[in-house]
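Below is one structure. I have some questions about it.
For this view, one protein chain was removed and the others were kept in their places.
For subunit A:
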């Protein structure tokens, strides 16, 4: 226990959790702890989760990823005690789930941890509104209050006016919104989602991912999200845990998982993202925003950066050929020296990538540089930029902003800086613009 004042540093803490199905779980457990492998103990039972430990911070989206049968569902069901664990502990806040049962466990489920299911798990004989209010009904909230609350939540997930319908009358995506509303209604801090979007078709799925991300930004829920889809994991996850055969083989940020896979298994997972090979820089790039003409001089460059609220800018020449990048610090220094020629401080002139470059090849460069990658056409003209966030969003096949991506038309001056409503290439967090999505 640490003695610092304030909220606990973890919303959820799993310590050495084991789950073994079968006849002799305790014997299997002992063998596993003695260093035997999952295969060795197969005769004693199925080791579905082996020695899992992790912490989830409040407000974090923690994604658990792994192939079918790797133990994801088993793991998430131990977090709210739907499955009793064979060994280990799960702390929700200060409560150890593994030590309580019956009424106290139900209390935790009502107040602290709710769940969204893969196949929605709505009550087919109840209306959408009654479904959304179900968690509150269990908590004993009176009808008027829970109806009001559920109506509000249905509105939040974009289902205003559907309250009187039955789940069977809704599309899959809408049903899952009801499932989400039901979980949100219970006002728990922690949300468990087991392949919540896997049963939806790709377009709806992308939609739901965005909605979840913005909901999370608004409500600050702690979310444990299970998926076997890397794109989804990359898009949603603040951190990702990769599971294999019951064991967590790596926990890290999406960047870390992509660039630094712990082993061949994770690496092959990452490679599986076919679209990184299919997609090219040209297909995901966005309009470069901070762009200055090399003839404009230092003061013009500084003005542009201030207006765009960025700390760097692309530099192009009269033919819109990409010449390099300047940063605010160096421009300031240049002005201090009484100089104005940007050519002196140009850097990374060779960093431009062709619009034909596969996304796969952009990862390394994008991670190395803290500015977006300039994208040039076959004549060397600047046509777009790929920010790191764009790259990650592209993995989820989701535009990183809600605006349409605008590509600079050849012949149009890229040096103009009136693009205030266009996506910012140096903006720290494009998803911050999505607050008004719902």
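The rule is simple: a residue touches a chain if its C-beta (ideal position, glycine included) is under 8 Å from a C-beta of that chain, and two chains touch if they have at least 3 such contacts; residues count from 1.
Note that contacts and distances are computed from a predicted model.
Missing chain, UniProt name from the options "Lipid-transfer protein", "ABC transporter permease subunit", "Fe-S-cluster-containing hydrogenase component 2" or "NADPH-dependent 2,4-dienoyl-CoA reductase/sulfur reductase-like enzyme": "ABC transporter permease subunit". Within the complete assembly, A:114 is the residue of A:87, A:114 or A:390 that touches the hidden chain. When the whole complex is considered, the residue among A:135, A:157 or A:326 that touches the unshown chain is A:135. When the whole complex is considered, the residue among A:16, A:53 or A:169 that touches the unshown chain is A:169. Annotation for subunit A: contacts to the undisplayed chain at residues 80, 82, 106-110, 113-115, 117-119, 121-125, 134-135, 138-139, 166-172, 175, 182, 186, 192.
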